[in-house]
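Notes for the one structure printed next.
All protein chains but one are shown at their positions in the complex.
Going in written order, the chains are labelled A and B, and every chain counts its residues from 1.
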Amino acid sequence: MSTLNRRVLPGFGLGLSTTILYLSLLVLLPLAACLWKAAELSPAEFWAAVWTPRAVAAYKLTFVASLLAALVNVVVGSIVGWTLVRYDFPFKRLIDALVDVPFALPTAVAGLVYASLYVSDGWLGQFLTPLGIQGAYSRFGIVLVLIFTGFPFVVRTIQPVLEDLDAETEEAAANLGADRWQTFTRVILPTIIPPALTGFTLAFARAIGEYGSVVFISSNKQFETEIAPMLIFARLEAYEYREAAAVASVLLGFSFLMLIFINVLERWSQRHEN
Amino acid sequence: MLYRLLFLLIVVYLISAAVWVVRAGIVRDGNPNDLLNVACDPTRELWRELNANFQEHREQRTGKRPSIRQSHGGSSSQARAVIDGLDGDVVTLAMFPDTDAIRKAGLIAPNWQAQLPNRSLPFVSTIVFVVRKENPKNIRDWCDLARPDIATITPNPKTSGNGKWSFLALWGAVTQRGGSDDDAIEYVRKVYSQTPVLDTSARASTMTFAQKKIGDVHLTWENEAHLEVQEAGGALEIVYPPISVLAEPHVAVVDRVVDRKGTRATAEAYLKYLYTEEAQEIIASHHYRPTNADVAARTAGLFPKIELFPITKLAKDWGEIQERFFAEGAIYDRISGSGVKR
Partner (left out) sequence: MRIDAEFVGAASVSDRSNTPSLADARGSVRSRTDPAWVRYSLIGFTVGTVALLILVPLISVFAQAFSKGMLAYWKSLADDSDTMHSMFLTLMVAPLAVAINTVFGIAAAYSIARFRFPGRAILTTLIDLPFSVSPVVAGLIFVLLFGLQSTAGTWLKAHGYQIIFAPPGLVLATAFVTFPFVARELIPVMESQGADEEIAARSMGANGWQMFWRITVPNIKWGLIYGVILCNARAMGEFGAIFVVSGRIGGATDTMPLRVEKLIQEYNQQAAFAVASVLTLLSLITLLLKVVVERKLRAEKTRPGD
């Protein structure tokens, strides 16, 4: 098809060169600048910049908080996705539309409002304080806001798959004597695991990079509530460019790996469906 | 037809936006009456009032109303920003080394301190404590900060003027009362190991202490302390330790920028204005210690007595202070590297 298209359809040269030019100028060149700057450090200095106890604590927090949030989102998102596809109830359309709010709402607003809600005398925080849970300005707050930002991912990956599920398959299983629970675990669950996994990875990747909302709700305590991007920012403010670039490179490396993983997962998911 | 019109409108909008953005990047010799004041963090409210009054004052004198924009951030960060291209006409930072760094980069002429009265100091200040209501941990003096149950909030000395002044106050509190250098090192090491958050600027630290309610004591500028307590509506109080550092925030014109932009006349008038009685009164009302002797005498009631030691008691000059305490690998780096998990 490709050779046929290239002879018939114009614009391949123009389109591709525009694409590559723009990609290089806006994305690849700046990223290269970052790696270049980090490379100004000797290996020992680089290691010293990216592997301090404070940095390690920040990586751990970023990773664990994102993981927790993504896990919660898988469970909650699956239930919500299921309910939205399978059942009818008043205001269903509204609820369905609201699911997308975290995509559209600016991260700074999300962080700000969550902080104000969960502070000890906030609308919601006042219920947590007697339980001894500190809502805002704590790790709890960080995970909470990451759950918010990642919420739509799993819901939106599961919904189309559930909708496509054939009624006949379920009915056939029922006719063959399977009870509802068996039908669920043997027929339905295997179909939603791939999209749930994809949604989980997307939510996880998003949470790892999240800055705007976390910075409002975190107390930025070193070793406790300081996320990795904050480290970069602190270095930047102190004009330690090379060290900032070094930590940024570590994060970039991780993002790139996640990206590849997501793409592989998508392809596996597609094959699994067909 | 309607679509085409809409499309056209959008294209026109985008082109105008593009033109505006591209032009906004031109380093223009703009209006000689427009100033950018690159300031340290906690002075926001002060400059708001001073700027409004200066605009009146200047308009009466020259018939033209200047416009003054502000940029605020940690003092050292702001200094680097100016060196990196932030086009400030004047800099009103927190301490000498920050302003002098801009001189070293060639943007301010040498001998800038002598250009204005009192070594270019329209006001001075100091570092005091802010504590929770009724001072539950009974923090009265510097030695209390070393107690293991006390968490201190102060900004990062690497980026903030407040941060450096706090460090020097901590250090001087030991050496000025007979302690040796080793005692001082142990003391600051202790205090910083008990600092849970090191924000990049003074106001950020205030937010951490007052809003996020982290820490037992907040080391900050005197004026910031008063503002903080006022905004807290009773939840916080100020404690004046018996001794503290004399904090001197210099002001200066950025020669290279004003000569290029043609704003020298306005910029110099702006800084001179700070020494007028009117301005000094405003400064005192915001709890900065005015250097005009008359105004200082009149407003003495606003400023509790406290023994203030200048930095010359800690070292020969600022060069030595930088080298001893804040340079790479110097005392601060050494003690903060040993930050332990709480």
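Rule of thumb we're sticking to: contacts are C-beta pairs under 8 Å (C-beta built on N, C-alpha and C of every residue); 3 or more make two chains touch, one makes a residue touch a chain.
Computed from a prediction, not measured in an experiment: that's the story for all the values here.
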Partners of the unshown chain among those that are drawn: A, B
Given A:A48, A:L117, A:I133 or A:V187, the one touching the chain that is not displayed: A:L117
Which residue of B:N31, B:N53, B:S71 or B:T175 touches the chain not shown here: B:S71
Touching residues on chain B - with respect to the absent chain: 13-14, 17-18, 20-22, 24-28, 36, 44-45, 69-73, 81, 83-87, 203-204, 207, 227, 231
Touch residues of chain A, complete complex, unshown partner: 1-2, 5-6, 8-12, 14-16, 18-20, 22-23, 26-31, 33-34, 37, 76, 79-80, 82-84, 86-89, 91, 95, 97-110, 112-114, 116-117, 123-124, 147-148, 151-153, 156-157, 159-160, 163-164, 167, 170, 174, 180, 195, 198-199, 202, 205-206, 208-212, 215-216, 228-230, 232-233, 236, 241, 244-245, 248, 251-252, 255-256, 258-260, 262-263, 266, 269-270, 273
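As a convention for this text, only the chains that are shown with their structure count from here on.
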Separation of chain A from chain B, taking each centre as the mean of its C-alpha atoms, in whole Å: 38
Chain B residues touching chain A - in the complex, by the definition given at the top: 73-74, 76-77, 80, 156, 158-159, 196-200, 208, 212-214, 339, 341-342
Residues on chain A engaged by chain B in the complex (per definition of touch): 53-54, 57, 120, 136-137, 219-224, 233-234, 237-239
